[in-house]
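Before I ask anything, here is the structure I am working with.
A single protein chain has been omitted; all remaining protein chains appear in their positions.
Up next, chain A:
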Amino acid sequence: MLATMTRDAPPMIAYTAVDKSFDGGRIKAVDGVSLAVARGELLAIVGGSGSGKTTLLRLANRLIEADAGRVEIEGEDVQAADPIALRRRIGTVFQAGALFPHLSVAGNIGITPKLLGWPRDAIAARVDELLDLVRLDRAQHRSRFPHELSGGQRQRVGVARALAAKPAIVLMDEPFGALDPLTRDALGEDFRALHQRLQLTTVLITHDITEALLLADRIAVMHKGRLLEQGTPAEVSRSTEPYVAELLQTPRRQAQRLGALLPQDGAA
């Protein structure tokens, strides 16, 4: 579907044979990974802890530098880019929100525009716009502090903060991991809608294959620093990789049981 539309355009994010190791080479976090993310695509990178998925994400906005290989954003080698400017034009949603506890909701959302030197009223207007976008009541939430919000609200603010400076690319690091299943589902759906509406290019890191299947256009599976498989959910489901098959077991079993427990006609 979307993939066919964008396949010919240059990729928004491109990793080419990227290596990254830690601890003086003892831990190989990313091992020869090549991966492209097309414009408008929502790519989910799936893997367990220590699979290198978060490292891969951090390489994109130079929170980490690659040992070897190339990382390009919109066709430009990130090594040639000013890392600060790069991060200001890429939105990032962090695990559990990572909101600044000493700043209000408005202060958190408006941080990147503030760093970019936007005028005060433009920031205020943008904050209100974003609160609407992530479906938080403006008046009620604007001047609250992070500790006064629920987990779901906090992550909505985290999404709003990432979108504040109108980035074309959004990186999400296990954004919904710490939330209860209902909140998580609602937030995922809301974000998917935003992604489409704002024509974003999104990379979403998750350890949950079900979440990836439900939200992403394409899925990349990482294991021990290597990229095992990538493709649409349908393509990935045909993978011959034992690890991928193992990952897919859980959603398959759940789908079967849910199908049996909740027959279509019973719901009508």
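To be clear about the criterion, contacts are C-beta pairs under 8 Å (C-beta built on N, C-alpha and C of every residue); 3 or more make two chains touch, one makes a residue touch a chain; residues count from 1.
What we mean here is this: contacts and distances are computed from a predicted model.
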Per UniProt record, missing subunit out of "ABC transporter permease/substrate-binding protein", "Transketolase", "MvdD-like pre-ATP grasp domain-containing protein" or "Formate dehydrogenase major subunit" is "ABC transporter permease/substrate-binding protein"
Touching the hidden chain, out of A:K20, A:K53, A:R126 or A:R161, is A:R161
Touch with the missing chain holds, among A:T92, A:Q153, A:T201 or A:Q230, for A:T92
Contacts from chain A to the absent chain lie at residues 61, 63, 84-85, 87-88, 92, 94-96, 98-102, 111-112, 115-116, 145, 161, 165
